[in-house]
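All protein chains but one are shown at their positions in the complex.
On to chain A.
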Amino acid sequence: MAPTTRQGISPFLEPGPRTKANSLAILQLSRDNFLPVHLQHATGEHDGYAEGVVVNTRFGSFPHSTMIGVPWGSQIRASKVDTGSRGRKRKRLPGDDAGRDENGNEVEADVAELEIETESAEPTTDTPSGPKQAIAASSGFVHVLPPTPEIWTTSLPHRTQVVYTPDYSYILHRIRARPGAVIIEAGAGSGSFSHASARAVYNGYPKEGERKGKVISFEYHEERYKKMKQELSQHGLEGIVHLTHRDVYKGGFLINDGESPEAEAVFLDLPAPWDALPALSRRRPEGAEGADESGKPWVSPLNSKKNAYICTFSPCIEQVTKTVSAMRRLGWVDIDMVEIANRKLHTARDRVGLNMPQDRGVNNSARDVEEAISKLAEIEEKFRQHARPSRSAANTSSKNGDDGKATSNGKGASREEETFTSSRPWADGRLIVRGEPEIKTHTSYLVFAILPREWSEEDEAAALAKYPLGQEQAVVGDMDKASRKKLRQELLKKQGDKKQKKKEKAEKLDEKMDETSG
């Protein structure tokens, strides 16, 4: 496909081989420090920078022009950018917010997290009128990564509690979020789940009248709704995520004025999921208010031909109890509650030993008993040698001295060698794995449940007509050993001369039997 037709596709879904202008990219500053940047072409000087739009980090300045059209994952060197004179210029414009350009777009929204390099770079001679060609600097580098929901989740601007990757990966797996599914999400919050579920259900952008995988998202908080709306359009996800500004407790889950989204999966990140649950029924729930005032028939937001999977996300156990109770009364089955404990592990070299270099993170104590003994003996010996002048018995000292010298010479020489010629610092010490210093011990409780599709008498009658009874020929499943053997022998006989196939089939049959009787 030509690249032009892919222009509108979100970089989250199809980033393409290279970075593009007017598209989101993520700068990795250091291991866990990501910075989302909306790459922009500049035609001339921008916000005081001769190089056009520039990102400033503690690792240097990075004009966008150096980051557009490069392969994803590229290491980008910092450029020599005149930040100093710009800083002075800016002071003359008091109305201008620090680090915000005319558009006030998200690049600048994140600049607050950064430390703007204000120290003077090597001064550039003059400011030409067009965007200046960037010159590499030696202050550092960043890597430019394609956006994924995982990186976005760690770098997004927090508006509410974020649903992190360990939780949403498990949730999406359990609520069967697959390409083509329609998911209701209530409480869009910071948007991490929206991005992850959009990727999960994506199976192409819907053309007019076409039904494709979709996320039906609701957010009641107006500020968050607006932010989210802006984010979705910048990320090219508007065709996948349908965002509505609504309080779902009162307003329910229908879209486009009374139309059912026909969802098959639901994720509720709400303070009171039990208040939203009645609207997620197959039929008009008892005591539903305001539903029939217009005389319209009650419409279920769920797909009537599919089983509905749900997950609710609540931090407190009381919320869980109420939610589960409500689910049971509304006919949800397979109710299951779990909490996810995720741990990140760091690998390191545990460097312990008396002869290790005096370095950060090195424990300069004895590595083992042998080392401790030799060290103690050495000290002992030094002590004795120190004490010797005061004593006059030359005989004994010389005897001891021989012994001591032998040990200290042997050990000491080798130690010195190791200490100062550690040519392979990466291989020193023992490889260890340990948890990160702080762990999230509790995020939220996840309640899963399934609402099977409705099954009426008529459906049953139709199914019965389609698959009539009384023609049963074989028995599948548990059988006693004797009849299983008999069946197998019969099958073997049937196979007759084809020796090769006979063997295979017997094995297959056995396997099947085992599986079914498992």
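In this section, contacts are C-beta pairs under 8 Å (C-beta built on N, C-alpha and C of every residue); 3 or more make two chains touch, one makes a residue touch a chain; residues count from 1.
Please note the rule applied: contacts and distances are computed from a predicted model.
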Chain left out of the displayed complex - its UniProt protein name, from "RBR-type E3 ubiquitin transferase", "M-phase phosphoprotein 6", "tRNA (adenine(58)-N(1))-methyltransferase non-catalytic subunit TRM6" or "3-methyl-2-oxobutanoate dehydrogenase (2-methylpropanoyl-transferring)": "tRNA (adenine(58)-N(1))-methyltransferase non-catalytic subunit TRM6"
Chain not shown: contacting residue from A:50, A:134 or A:320: A:320
Among A:206, A:271, A:315 or A:452, residue touching the chain not depicted: A:452
Contact set of chain A toward the excluded chain (per top definition): 1, 13-17, 28-33, 58-60, 70-78, 115, 117, 119, 137-141, 143-146, 148-150, 165-166, 168-174, 176, 178-180, 196, 199-200, 202-204, 213, 305-307, 317, 320-321, 324-325, 328-329, 331-349, 424-427, 431-433, 445, 447, 450, 452-453, 455, 459-460, 462-464, 466-479, 512, 515-518
